[in-house]
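With one protein chain held back, the other chains of the complex are shown just where they sit.
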Amino acid sequence: MARPILELRNLTTVFPTRRGEVRAVDAVNLALYPGQILGLVGESGCGKSTVLLSILGLIARPGRITGEVLLDGRDLTKLSNRELRRLRGKEIAMIFQDPLSTLNPAFPVGEQIRESLRLHNMLPGPWLWPFDAGRRQREKERVLQVMEEVGIPAPEARYRAYPHQFSGGMQQRALIAIGLACNPRILLADEPTTALDVTIQAQIIALMKRINQEHGAAIILVTHDLGLAAEFCDHIAVMYAGRIVEIGSVDQVIENPQHPYTQGLLRCIPNLKERRPLQPIPGSVPDLADLPLGCAFAPRCPDFQPVCAEGFFRLQPVIENGRKKVHRSGEVHMARCLRLTGYRMPEDD
Amino acid sequence: MTEREFFSLQTRPEGRLRVERDASAHPSEARPTTPLIEARRLTKHFPIQPSLLARLLAGQRDRLVRAVDEVDLAIWSGETVGLVGESGCGKTTLGRMLTLLHRPTSGEIYFQGRPLVGHRVLTTDETGQVSRAPYYRLTQIVFQNPYSSLNPRKTVRQILTAPLRARGVKRPADIEAEVRFLMDRVGLNPSHIDRYPHQFSGGQRQRIGIARALAMRPLFVVADEPVSSLDVSIQAQVINLLEELQAEYKLTYLFIAHDLSVIHHISDRVAVMYLGHIVEEGATDELFAAPRHPYTQALLAAVPVVEKAARRSRILLQGGVPSPIDPPSGCRFHPRCFVKKGQICEQEKPPFFQVNGQRVACWLYDDHPHAATAPSVDAVSLEPAKGRQ
Partner (left out) sequence: MATTTATESIPSWRYTWGVRWRLWRQNSLEFWRELRKHPVSVAGGVVVLLYVLAAIFAEQITWHSPELGNLRNRLMPPAFMAGGSWEFPLGTDAQGRDIYTRIVFGARISLLVGVLSVGVSMVVGVALGALAGYRRGRIDSLISRFADLLLAFPFLIFAIGMMAFLGPGFVNLILALTFKGWVEFFRLARGDMIAEGTREYVEAARITGQKDWQIVVSEMLPNILPTIFVLTTLRIGFMIVTEASLSFLGLGIQPPTPAWGSMVADGRNHLLNAWWVSTMPGVAIVALVLAINLFGEGLRDVLDPRLKIE
């Protein structure tokens, strides 16, 4: 089995607030293998976006990161800002949710893509104007190539266009082009299609799938849309209140959800095939500054046991027919729930 | 008489939602002849007036955003009509026109068969009595954004008092009792009556918005993307609440959403909009089982779904939705259409063709009056155009 290119070990991100410390990400362990698409699913405030920001070291003070972010065995949390900047965009690229606020409105889109090439010195050459003409030409060619690749029609004409002259879908493509320009090995996508219409979303997702297949870039997709994650990802990690509550391959998590939260999520989304009554999860997402003791989901859990409010539960491998469920690539289906710890529910007797 | 008693009088035992849903599959038989609300050739054009300077220096001229163009839509009492389409297709504008928050540029709105003149309308109640009432007493709206739709400086009590006063509840004790009842009914704790909106979560705020609409005891409610800004687990709570309220108070909904699975869940009938036109309309189950318009087909195929069994083969549309300022000629979908019939699509606006229970505005059905010959979605892939032209 291949070694993971990106590994999070005990990643914890803490923000001190007036009402005490908020653990936006709490002891997250994840491994991303080459060419894999990993979905990070959860509701707003569950810490899924913070995981991505923590990977890139983009947590602003007074927020703190502890734990390890290993890129090929190198711990990114130990790197200086300077070294991190060299990695961002080159090794790990990020695509944000709102393209219009991510692109700089004052510069042409093509120039913004070129900037990332120049920044990472992808096509070395003299940097001082006017001696960099040859280099600029090569960079521009690469930009046009990338724009073509992400499906921006007539890249020559669009090179000089400004972000507001692009439609939402085109802006998102331009953003992906910036990410792709340096051929990163990892693409972090933070709700890349949430601001887009479904037909445009389908285009962008198809594009990202192609990038994954042709360039072998591993992708972490953060989304709240279980359907999207189910169709696009190989693996899914479900997050709740800063913790991963269930992780496994798509088939395992979607077809055989083990954590009551995952089960609840799947039950409460409307279905296109049949019309059945929705079973909402009662209550709302807990306040991160004021988490209940024990399992964070306990107050909303249909299978609540008194023990749930007390103990801390590790991610436990799912055992079925006496064997741990193992995915082909060796990944274990795990969930963080009392039921998997061997505790016998009273009604089982 | 308390609020609760009033509503229980209104609710008939057989007025349950599911019963009517089955009946709606055969529209001509079960429906009363007059729709509750009907839009005829309803049009809204927003003028873009450049400033004097822009006119003189840049030579800019007045332009029109054709948000909604000659839309016909009828909604019968007790049903939920889903209005679906991508951003900028005019679905919100249509909803606002039906509540008179936007004045239509042209076209008429009929309420219980009577044309709407000014802001007042004649209505017939259950006992057959005709009375005159301001239109807003009968139609309410639930807004998309639960943050901006509640005044941040008003408490729940104050927010809910306004519609109650408009309805004629004047005594403070009555108002208090009704506000508490409404809060209880939409699932809020009545003891939070003097809290401000920012003290509630997004889902709870949307419940306040629903209570505000309900306070007027409307007949018709436009729900303008009521769940699209909520978390998945909260969405289901709000959808269930809307369904309960509909069954209890015999409400009629126009449910606007871009999320097709939500539309599929809640609607009896669905209208699909594209660039200011309704391109297809029909009973939910039929429309979702066999979408006729190529746009509907693409839209349905684009929705990611959890269940493998429900997945459809992808149809990737090229490009984005064109600007409503200068919409394409003829069928507005023709530049992105993957089964274009030919010249006629670019030149003439397609009328509605009746295909089974559905109305479809697509020239493909011009010479296919019967559904048997109409293309079904499974036959449509990325390049079906060759075979059909």
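When the chains are written out, they are named A and B in that same order, and each has its own residue count from 1.
The rule is short, and it goes like this: a contact is a pair of C-beta atoms (placed from the backbone, for glycine too) under 8 Å apart; a residue touches a chain by one contact, two chains touch by 3 or more.
Please read all numbers here as calculations on a predicted model, not as lab measurements.
J.: For the unseen chain, which displayed partners does it touch in the full complex?
T.: It touches the following shown chains in the full complex: B.
J.: Which residue among B:Leu36, B:Val71, B:Leu94 or B:Ile141 touches the omitted chain?
T.: Checking each option in B:Leu36, B:Val71, B:Leu94 or B:Ile141, the one touching the absent chain turns out to be B:Ile141.
J.: Tell me which residue among B:Pro50, B:Gly113 or B:Pro190 touches the hidden chain in the full complex.
T.: In the full complex, the listed residue that touches the missing chain is B:Pro190.
J.: Among B:Thr99, B:Gln112 or B:Gln358, which one is in touch with the chain left out?
T.: Missing-chain contact among the listed residues: B:Thr99.
J.: Since one chain isn't shown, list which residues of subunit B touch it in the complete complex.
T.: 2, 4, 96, 99, 101, 134, 136-137, 139-141, 143-145, 147-155, 157, 162-163, 165-166, 171-173, 176-177, 180-181, 184, 190, 194, 198, 209, 212, 215-216
Basically, only the chains that are shown with their structure count from here on.
J.: With chain centres defined as C-alpha means, what is the inter-centre distance between subunit A and subunit B in Å?
T.: 33
J.: State the interface residues of subunit B toward subunit A in the complex, per the touch definition above.
T.: Per the touch definition, subunit B meets subunit A at residues 86-87, 201, 203-204, 231-237, 239-240, 258, 260-262, 264-266, 285, 288, 298-307, 309-311, 314, 316-317, 319-321.
J.: Contact residues on subunit A for subunit B in the complex?
T.: Where subunit A meets subunit B, its residues are 43-44, 153, 167-170, 197-203, 205-206, 224-228, 230-232, 254, 264-266, 268-273, 275, 277-282, 284-285.
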